[in-house]
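Take this structure, written in structure tokens, and hold onto it; I'll ask about it next.
A single protein chain has been omitted; all remaining protein chains appear in their positions.
Entry: subunit A
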Amino acid sequence: MSAIIHGAGAATTLSTFKSIDSKKLVAPSRTNLPVRSKRFIVAGSDSSNGLSVRQSQKLIPNAVATKADTSATTGTGHELLLFEALQEGLEEEMDRDPHVCVMGEDVGHYGGSYKVTKGLADKFGDLRVLDTPICENAFTGMGIGAAMTGLRPVIEGMNMGFLLLAFNQISNNCGMLHYTSGGQFTIPVVIRGPGGVGRQLGAEHSQRLESYFQSIPGIQMVACSTPYNAKGLMKAAIRSENPVILFEHVLLYNLKEKIPDEEYICNLEEAEMVRPGEHITILTYSRMRYHVMQAAKTLVNKGYDPEVIDIRSLKPFDLYTIGNSVKKTHRVLIVEECMRTGGIGASLTAAINENFHDYLDAPVMCLSSQDVPTPYAGTLEEWTVVQPAQIVTAVEQLCQ
């Protein structure tokens, strides 16, 4: 935890949203993800360029990048890092609706441990950007109580793992109050924070809470992976009347991408087509998207044509997009960072088997993290998460 925060804090004096190209804020990548390959991914699938076609509409509610053909890229839009995209989305929503407030540890004067809320306290004041003491249970409960009256708090967990302390509030009050009150109260909170395996942060700071929260009835879960969908999902989550848990990833905060200047939101329940293909459907989310795309490079060289879908919506699953893909390719590989037991992949495997069994030519394969606490040593940590080489092997195995 300390390594990342100090690194981020000492990095720059970014006061504007435009990123500074000269200073590469990406930490040296142990898992072989240089910025260059990310650019390739983004441009290769033409996701950002394809989407800029929709700039004709003021508000873009549908941001699935399905159409690969690009009309002339207009060239407008601005480049920024993922945490800036989140900040932009948050700031736009706070400007738009005075009911939106942010609460969390060090979100105000400190600017947020990952700089997502930087500058907001100066702009909106202490009553709308609240520095809480270290008591996740209490401030999550307070956010939910405030939401019952109509406020729209965005509750930040400094690390998703800390939200385990607030599990009671999230499960019992956040998820269930709308139901147990017979519809009288809505809880429009957004609970967000970084999770996932970082760089040797240790077991307790490398948790993936998607698996624990996925059974709670009444909440929605989304995971962002690019600056484009980070901003879109943040805005959609704030506007949603349901409680939404937005999973960010510690290692993705410094991704750079060009996003449109116009206002847009992403659909909370929709999956994103990253790379259309014919041979196999690879379902993934969050950081594993980049591992998959790297593996896709290798696979393409070997002659395979994988279809990569970033499922984005972890609860509920976008079975429409996934189903259409399965009907096309007949093979499914799920690549996730969640634990093997009871993770998102496990639920997704069950859902696909139940609904699309007739369309499958091979069993659904799920690559997940090992069921171990994340070790500190770098090499061991690498082995707990799925690596591109394993993805390539799995695809070859499935496509025999």
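Here, contacts are C-beta pairs under 8 Å (C-beta built on N, C-alpha and C of every residue); 3 or more make two chains touch, one makes a residue touch a chain; residues count from 1.
Please note the rule applied: contacts and distances are computed from a predicted model.
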Notebook entry, point to check: Which name from "Geranylgeranyl transferase type-2 subunit beta", "Dihydroxyacetone phosphate acyltransferase", "Pyruvate dehydrogenase E1 component subunit alpha" or "Myotubularin-related protein 12" does UniProt give the chain that's left off?
Noted result: "Pyruvate dehydrogenase E1 component subunit alpha"
Notebook entry, point to check: Of the residues listed, A:M148, A:V250 or A:V385, which one is in contact with the missing chain?
Noted result: A:M148
Margin query: Across the whole complex, list the residues on subunit A that are touched by the chain not included here.
Written below: 101, 127, 130, 132-133, 135, 137-151, 168-169, 172-173, 177-186, 217-218, 220, 240-242, 269, 316, 319, 354
